[in-house]
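With one protein chain removed, the remaining protein chains of the complex are shown where they sit.
Letters are used for the chains, namely A and B, taken in the order the chains are written, and counting of residues starts over at 1 for each.
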Amino acid sequence: MDFYSFLIQLLNGVQYGLLLFLVASGLTLVFGIMGIINLAHGSFYMVGAYLAFSLAGLTGNLFTALPLGIGVSVLLGFALEWLFYRHLYARDHLYQVLMTYGLILVFEELRSIIWGDDVHGVAVPDLLSASLPLTDNLSYPVYRLAMSGVCLLIAGGLYGLIKKTRLGMMIRAGSSNREMAEALGVNIKRVYTVVFALGVALAAFAGMIAAPVSSVYPNMGAQVLIICFVVVVIGGIGSVWGALLAAILIGLTDTFGKVLLPDYAGMSTYILMALVLLWRPEGLFKR
Amino acid sequence: MSQYTRRNFLKGGAAVAGATLLPAARAQGARVKVGLMLPYTGTYAQLGVAIENGFRLALAEHGGKFGGREIEFYKVDDESDPGKAPENANKLVQRDKVDVLVGTVHSGVEMGIIKVVRESGTLHIIPNAGADAATGGMCAPNIFRTSFSNWQPPYPLGKILMDRGLKSAVFITWKYGAGEESLGGFRDGYSKAGGKIVKELFLPFPNVEFQALLTEIAAIKPDAVVCFFAGGGAAKFIRDYAAAGLKGKIPLFGAGFLTDGILDAVGDAAQGIETTLHYGDGIETKRNKDFRLAYAKTFLLQPDVYAVQGYDAGLLLAAGLAAVKGDINNKAGMIKAMEAARIDSPRGPWTMSKAHNPIQDIYLRRVVGKENKVIGVAHKALADPARGCKMV
Partner (left out) sequence: MKSKTSVLLLIVLLLFALFPFVGEKFYVQLVAKVMIMAIFAMSLDLLVGYSGLVSLGHAAFFGLAGYVLARLAPQYEAASLWTSLPLALAACAAFALLTGLLVLRTSGVYFIMVTLAFAQMLFFVFHDTPLGGGSDGIYLYAKPELMLGGTSLLNLEDHRVFYWFVLGLVAAVYLLLQRLLDANFGRALIGIKSNEHRMRALGYDTFRYKLGIYMLSGMLAGLAGYLAAMQYGFVNPDILGWHTSGSVLVMVILGGMGTLHGAALGAFVFILLQEVLSNQAWFGPVAKHWQLAMGLFIIAVALFLPRGLAGLSGQRKLREETHG
């Protein structure tokens, strides 16, 4: 591999990692703050992609579909929290695993009933449909670069939200000491509802902006879910920066694994995880 | 092969599921029991439905009877889960005691079915799964296929590429059975024609992050790229290929599954891609037109290659049962008739190879608009090499 190809592969890895971060950020947030293990997170990603498909079809443009889709997914988040998740906060992780596993099956079937089992596509918005030439025969789609930018913005935004805002303060209070926070008048119930809806919206948003490059198809959430778990484990539960770093590490491992060791590419990310755990059992950034 | 036990009268009391809903007085053996083991949920659900529709259309066109006998269906959703495959096949073979097992789509699941039917001796028709072994190393007198072997569709591409002066190619696919077998078919045809595969690229299945490998392709600069992908992954690959600017610079080819069922999703990125398959759009024969019209009328859907394969599975069973006048117990007679059958398929007539795989024309198709337009025959009457089959 010459140096120039190496740089391009680096770009590929980082870009993939940033998208992984976007999906995983909601997962790590919900884990870290609410202590909920949510297997259905991948389903929210899938719902987002299908929403993008339907809404972009309806409105004719992904840009108008995005705010609508976020609205729908926030509502979905509220509804799911109210109906299901809220009853499991005090219970063992086991039941969270069980219930969210059930939710995966339900979401897949509902997807099949509502949208069918076809593969669908979402058009790249005209504004971002150009490509930048990198070599004589390879160019880089602007949309992918824009996605990376959005992912970085979200990372910064999340950091700011948690560190700098009143909501963030309540979130931090709630996750470090629930009773104390409640005694101080923080409405933990409401904080949890908001955080969960935010988690759903993040996953759905990732699904929406990924839809134009990934297409929209059944079971698309399951693949993403497991890799997101690895991101969260490596990064350290609840750590936004950890997730960002881990996601980029995985993006690079996956990219270079495919190029250099194709037979072992499927395993490479898991081997990375094992190595990190050997070194730091609670991930890179323990909260 | 162990003995085929038809129906165990002594234990008939054990209410076989399904029988309970039928009139109690139904005459024993009046109907032929056909088991459909297909994916009805999950990624391949659409394919399962198309195959069943095709099969039912063939039945309807025969007046609801094959060889003078009515058909009773038993259905099992195989979920495209190979882990459950032998067990699901057992449901049909042993619980429902079907006479014929029709299925399935997924090659891994198919291997599980073959395991079961090779032991039970149940007549088995494969309406899709392309695993080479099904009519290769695992071939058996009771196993027939009406679709293709993974080797078949990409084989003719080799000559086509060479005819156009494309002397070096990169092959890219998922690291799994169908992809590797497709590569095998292409490699055979391409090296025979004098071409050279400069690099074989694999992705872990079902990873769809193609960017790294596209970058590699761009650096290698082959004359052509040949691939095996299907479904959602295919749609994403085609889009990524175009977005990376490779479309128009390095022509992309593939086995036909690449562009089947996804053209709505992919849009412009797929235009002009050429693939090879045993079916396509715009086969202007009366046979095909009649079939398409009848299918569209009955199911309010456009038929696809899977529907054709299911339809042909029906035609094949019809031929077998007609030859023995509906006597399903005359298995030797049926097998003989099915081996000799000339199937008048919408894809064009085809016959059975000794290994029980279609000897069929492979078409060259080009994506034009939302269609996989047939632009010629890539290979006339192509037979699978059936490596390892003892019946050949």
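Structural remarks
As a convention for this text, contacts are C-beta pairs under 8 Å (C-beta built on N, C-alpha and C of every residue); 3 or more make two chains touch, one makes a residue touch a chain.
Fair warning: this is a prediction, and the values are worked out from it, not measured in the lab.
The chain not shown here is touched by just one of B:85, B:255 or B:318, and that residue is B:85. Touch with the chain that is not drawn comes from one residue among B:133, B:242 or B:313, which is B:133. Only one residue in the set A:14, A:68, A:97 or A:169 touches the chain that does not appear here, and it is A:97. Residues of chain B in contact with the chain left out of this view: 8, 11, 14, 17-18, 20-21, 40-41, 45, 74-77, 81-83, 85-87, 90-91, 94-95, 107-108, 111-112, 115, 131, 133, 175-178, 180, 204-205.
In the full complex, chain A touches the omitted chain through residues 31, 35, 37, 84, 87-88, 90-99, 101-106, 108-110, 112-113, 226, 229-230, 232-233, 237, 263-267, 270-271, 273-274, 277-278, 281-283.
Everything below uses one rule, namely that only the chains that are shown with their structure count from here on.
By the touch rule above, chain B contacts chain A in their complex via residues 41-46, 175, 201-209, 211-216, 218-219, 221, 231-232, 234-236, 239-240, 243-246, 249-250, 261-262, 264-267. In the complex of the two chains, the chain A residues touching chain B come out as 1-2, 5, 8-9, 12-13, 15-16, 108-109, 112, 116-121, 123-124, 131, 133, 135, 137-141, 143-144, 213-220, 223, 254-256, 258-259, 262-263, 265-266.
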